[in-house]
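For this depiction, one protein chain was excluded, whereas all remaining protein chains were kept in their positions.
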């Protein structure tokens, strides 16, 4: 049984584990005030070519979303997201639990646009309704799609014009930045957003999301928020060590590229067999629409998740690859798939 | 420079790290639904001699406190704590951020008693005030003291009688259970409290607090709360592996015992030099009251925290040892201390 | 200039004001523990033919919604509403500010159905999503439509079957119960819902919404919630006096019936001139779709609100009548309207 359920089934890249072991008996300062975290921050600043940012490395994604949004908004303010956005669907109301409404727009491809954001603004005109103040996007999105430089520039300009903070959830930013259709750099993202994060959990770290705050209004007292939301890790140096390792050589990109390459083999397999896709993804999540009996047959040897029923006999399913996905397993899957699909 | 600042300066015990490396390339189920977590739960259930409990392993202590308290209380209900309690002082209002007041009582030794809890109940009599519904205690306490079996039984009986949930914060439960004055077992604690946790972070794990829920009212839907508060780790198997390792042999107790033994050497040193203590601790935190000039001299080679000024020339300071504290460092400190103290 | 903006432009019915003046110099118990409130509760219990309910009279509607929902739900639970529901649109995120997500379904007519509720349940299957636990409906709805007995029975049965609390917002319940198409009684509503309220603000009281809790789980400690949310009026007897007056004779129904009758004249006027309606309302809110130039002409002498643009030259507008709407003003409007519409 091989598992394509997600990109967080395995532990961490051996280099990361080795770095943690090397430092394990050192006495480090607690709460992310250690030298490894300091070094990781320098590496990230170099990568994004900016020094005037605040960086906080946080254990998990839901935590990072909840923290960032609740730190930025006053009580009556709301965040705008795609209806499929992680904060709207898969965080058990974490944002609402901090008091804020998530305003959503349906999208064809999981991506927001200035026009969609404008629709929300048009609707919210007085004090009887919440006040939209932040835009939340993900790159890649929940359905594997991604923003181009032009698209991100358009959203960024729109947000500035309307005094909206732009927050980019980068839980799968590695996959986006190394995808064949990507034309963005980390420096672009730092330039075009007010706050964003670089995901470690879904790209070969044990855990860790590196939050970069570029907008001055969002910086003050963020560590108070971290502590209050239970997000200040006592042994914060564990976060620092992992991002140090990922960014002191090319490991972060290498792992994401591998993940995308494995997904590309899957994509090619599905396409060659003539199956359509639920979304047009060039990254490590693939959503083929398959006949239900083929899905059943595949499940005898492979794990993967159901996205949603498409019609009575077809279902969109999700295959996810990771930094650790073995090429031989993917090749074996491709062969099995073609056989079962009768191609 | 040797550091006695806290018990979370170092990484994790080598056995724990090795276990993580061994499992690193396995494909595990996410979100703590994996086999390691399952096994860890079985080991804990055996240790507490109860099967009818729910167990959740959570990354950090503030997170665990916030989660447990907010999951248990209705909006108008409050938790009672010692004024020195961690939830009252050192969590940046995490409990209040979930909507609940922390009601406090001053204590001579960091420990609550039925009489102190009764004082809070006496005061809260109608709907114009919050309704006390939970009692929060720590073992060991913030100042290193600990509950005896008789004391815990008295509080437990009182809480049952008054329909108060009893919650024991065991961030340093290892230190309590292996202290020379302890007469409690994990099974006692499971029997006498409604919910408690076994701390990993401060006892040799990278991170992790193992929450045990014994009261049926506190069990339903706890995983929803975990997710909502950002406390459901994607790679939850990392938590399972660590507690598996700590409880499949005696490692949890061995590490705590070492920590206490190192602290006992410090305690003996302070006492032999005739210095009094801020609290009467038999565990891994020691709070000697020292002359300010001696403190200054010590700080040239040692790190430790200030507790509070006692008079103009004396200050209570805190020395903390850990599973990783080296005996040679402690012996060296003892010699240096005696020399500087002129004894 | 005559105003059809809403049903809360005027003060209160003279009988209500007189009752308040009569009692003004009495010394009443505070916080709704007075004899008037007691009497009002008895009258309501008689009207709904149930004694086993808890009743609380609250100043405003948003307050009542926020209170009732936050008192009923645990932190991870959510309330289901029509997308047009007041709690979703017009309460500035009051529900979310208490920590709960509002889950919405689009409806053709502002009314929920078992099938629509089921769609929300189907989607929410695990702890990564909020847990639906309450259904919120309004009668009449935001767009003037109303539930039949059969419809309410169907929703009620569905909710019981799925362990969902059913909450009916009756801010305009008077208008619903006295509409020509109504087949519900207050007793039916008390039988079929778990909690509901009888609106005073929009039916001739100065203010006041009378909340009736029928489900035992929702009763405990509600007064604590009232106080905490700032909803316990010091001079609560003002609320009691008003509901006493409205229910000791037929005043509540008489005022609502008048309001509906005035709206019926408007409706007939619009229909006779051949204009369609945005919603099919038999109550005190009418939503004709009118040509924009006619709207502009009407606005020289009448106030009314815009609902939404329908096409480039037509807009749905809202006319609301109240207990105090003067028949002569409505007749004058009808004449003016026909003239301006060229009929």
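Labels for the chains are A, B and C, by order of writing; each one numbers its residues from 1.
Following the convention adopted for this analysis, contacts are C-beta pairs under 8 Å (C-beta built on N, C-alpha and C of every residue); 3 or more make two chains touch, one makes a residue touch a chain.
The model shown is predicted, which means the values in this text are computed figures rather than measured ones.
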**OP:** With touch as defined up top, name the shown chains that contact the chain not shown.
**Re:** A, B, C
Original post:
Where the complex has a chain not shown, which of B:13, B:56, B:100 or B:318 is the residue touching it?
Top reply: B:100
Subject >> Residue among C:139, C:156, C:179 or C:201 that touches the chain left out of view >> reply: C:201
**OP:** Based on the whole complex, identify which of C:12, C:40 or C:263 touches the chain you can't see.
**Re:** C:12
Original post:
For chain B, which residues lie in contact with the unshown chain of the complex?
Top reply: 75-76, 78, 89-93, 96-102, 127-130
Subject >> chain A residues that touch the omitted chain in the full complex >> reply: 70-71, 74-76, 98-99, 127-128, 130-131, 221, 223-228, 232
Subject >> Absent chain, residues of chain C that touch it >> reply: 2-3, 5-6, 8-12, 14, 17, 20-21, 23-30, 59-67, 91-94, 97, 201-202, 206-207, 224, 227-235, 237-238, 324
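To be clear about the criterion, only the chains that are shown with their structure count from here on.
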Original post:
By mean C-alpha coordinates, which chain is most distant from chain C?
Top reply: B
Original post:
Centre of all protein Cα atoms: which chain's centre is nearest to it?
Top reply: A
Subject >> Geometric centre distance via CA averages, chain C-chain A, whole Å >> reply: 42
**OP:** Round to the nearest whole Å and give the separation of the Cα centres of chain A and chain B.
**Re:** 34
Original post:
When the C-alpha atoms of chain B and chain C are each averaged to a single point, how far apart are the two points in Å?
Top reply: 51
Original post:
When you check chain C against every other chain, which residues touch at least two of them?
Top reply: 75-76, 98-99, 127-128, 130
